[in-house]
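This is the structure, below, for whatever I ask next.
A protein chain is absent from this complex, but the other protein chains hold their places.
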Amino acid sequence: MQNIVKEKKNNSFTKKNLLITAGIILGFLVVMYLAEGNLLNRQYKSLIVPIGIYIILAVSLNLTTGFLGELSLGHAGFMAIGAYTGALITLNLNMPEAVEFIIALIVGGFIAAIFGVLIGVPVLRLKGDYLAIVTLAFNEIIRSIINFLGITGGAMGLSKIPRYTNYIWVYILVVLTIVIITNLVNSRHGRAISAIRDNYVAAESIGLKVSKYKVMAFVIAAFFAGIAGVLYGHNLSVLKPADFDYNKSIEILVIVVLGGMGSVRGSVIAAAVLTILPEVLRAADDFRMLLYAVVLIAMMLFNSSGIRTKLEESGKLPKLPKLTRNRAK
Amino acid sequence: MALLEVKNLGISFGGLRAVDDVNLNIEKGQLYGLIGPNGAGKTTIFNLLTGVYRPTTGTIKVDGVDIVGKSPSEICQNGVARTFQNIRLFKKMTVLDNVKAALHNQVKYSLFTSFFRTSNYYQSEKQMNEKAMEILKVFDLDGQANYLASNLPYGKQRKLEIARGLATNPKLLLLDEPAAGMNPNETAELMETIRLVRDKYNITILLIEHDMKLVTGICEKILVLNFGTELATGAPEDVLNNPEVITAYLGE
Partner (left out) sequence: MGSVLEQLINGLGTGSIYALIALGYTMVYGIAKMINFAHGDIIMVGAYVLYVTVTQFKLPVIAAVAITVTFCAVLGITIEKIAYKPLRKAPSLAVLITAIGMSFLLQSLALLIFNANPIAFKSIIDVQTVKLGNTTVSGVTLVTLIVTMICMITLSLFISKTKAGSAMRAVSEDKAAAQLMGINVNRTISMTFAIGSALAAVAGILFVCQYQSIKPTLGALPGIKAFVAAVLGGIGSVPGAMIGGVLLGVIESISKAYISSELTDAIVFGVLVLVLLVKPSGLLGKNRIEKV
């Protein structure tokens, strides 16, 4: 019989894993060269950190949208929680930079994750369009509460946040995010999540606890959004509630959609492209929004209206994975 | 003691009594058929047995355990697996992953292991692959293990659903029209497979089917349902010669 399933060794020291490790180190050297060398001017160097932050945001949102198949329009809300938590920690602690920042990152991620549970448990009972709208509502609720509270500086926001974020921190966290989410997706937990996306009735029938795995995916995504928020705050040094409105959530969604739902690699590439493109085009913010709109509409029409199927059948386009959830009746 | 004991089972939707006072006793290892005209409530019974609907009246015991009020996933862990009339596969997952997803509660490892791929991950995944391939082989699906489930031909999709159910290690397997849409050759082959599965895995099977050849060919006992109530129970040849049953099927 042909050996369809690849034999896997029983430990982590496979050839593939060694190659990946080598790739990660090589990648770091490249990023270091770009950040420190003379190849890029200051304007482009300043994009390295935001690209990394958007990669973390997009890869984590892809877990909810691409793998769990639920549209979350509240990712910026979790990012805000992480950003404010992290900023308040480094503003109030008097510890060495590295210690303070690590605490901020971890706590920021965890508080966002806790909110992920609080919001996820009720919200994930809903499906489809309703779920999307409620996550949007929570995004707005979080933002107006931050706007209202004294500790977060109200509408003025927080300023003088130490600029701890640099390309090294970002690179480490980007790698960690990608590795953890990719590993998760290819594990028993990840299979449960994808199974729920494909058919939740069948998923229940084979003994999967649907709500548990939905919440799990949602919370893990929230955790990484929180970390991205901490990085974001310590990069800009100022935070305002208005930074985390629903447009920010959509911005992250645009990256996921462009990169392809359910594709981690796609999210990484799209995050880079969509951060660099407006800079290269030197376009005003007005055009950035137009670009997002066109990406969303064009991608959906291309993927789902049958244009792609036609192209694929005529052989003009290689077959690619597709969107998966069926319209709820 | 019977493996499945159903007493006075009933459910109403609004005013409609979809299933009324159904009693069912299936012995361990039995191959049992559930037949009846369209709309008789057969699939509704499956939905009651698997916790998709909660019965209005009656009790359901699987191997002595009362499962009324439990969620579908709990009932599955109590040893009941099923297939669906309108195939419900995980379409965008591979054939192998469809079965591995069903092994979820057989081979376990922690979320931490998932995140960081400790050696336990590689061991467990290997174990899962072996188990899954073994089951796929029974259904002659091992050659398509890496296909997307949606790319399988129809007959094979039906088989994959049975394989997936079997992977949950059930005591009782419910098959909802397993031969629907199959040609006579495929049906004959499926009959063999169902018998083989029952013997090899030592399970009990309850199936809904319209193909009388299949029903009389493999079922040891049959329950005929009409308008949600029991019309007749017994050995296939007796039941199918029952004048009431003939009337229900052919009309007056």
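Order as written gives the chain letters A and B; numbering starts at 1 within each chain.
Throughout what follows, contacts are C-beta pairs under 8 Å (C-beta built on N, C-alpha and C of every residue); 3 or more make two chains touch, one makes a residue touch a chain.
Because the structure is a prediction, the values reported are computed rather than measured.
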Selected from A:Leu91, A:Val238 or A:Met289 as touching the chain missing from the view: A:Met289
Sole residue of A:Leu63, A:Ile178, A:Ile250 or A:Ala270 that reaches the chain not shown, by the stated touch rule: A:Ile250
Residue of A:Phe78, A:Phe115 or A:Phe138 touching the missing chain in the full complex: A:Phe138
Subunit A residues touching the omitted chain (full complex): 65, 69, 71, 73, 122-123, 125-126, 128-130, 132-134, 136-138, 140-141, 144-145, 147-148, 201, 246, 250, 253, 257, 261, 286-287, 289-290, 292-297, 299-301, 303-306, 323-329
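Assume only the chains that are shown with their structure count from here on.
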Rounded Å distance between subunit A and subunit B, as computed from the means of their C-alpha atoms: 39
Subunit B to subunit A touching residues, read off their complex: 50, 52, 71-73, 76-77, 81-82, 84, 88-93, 96-98, 100-105, 107-109, 111, 113-119, 121-126, 128-129, 133, 142-143, 145-146, 164-165, 167-168
Subunit B-touching residues of subunit A, taken from the complex the two chains share: 1-2, 4-5, 8-12, 180, 183-184, 187-192, 194-195, 197-199, 201-210, 216, 262, 321-322, 324
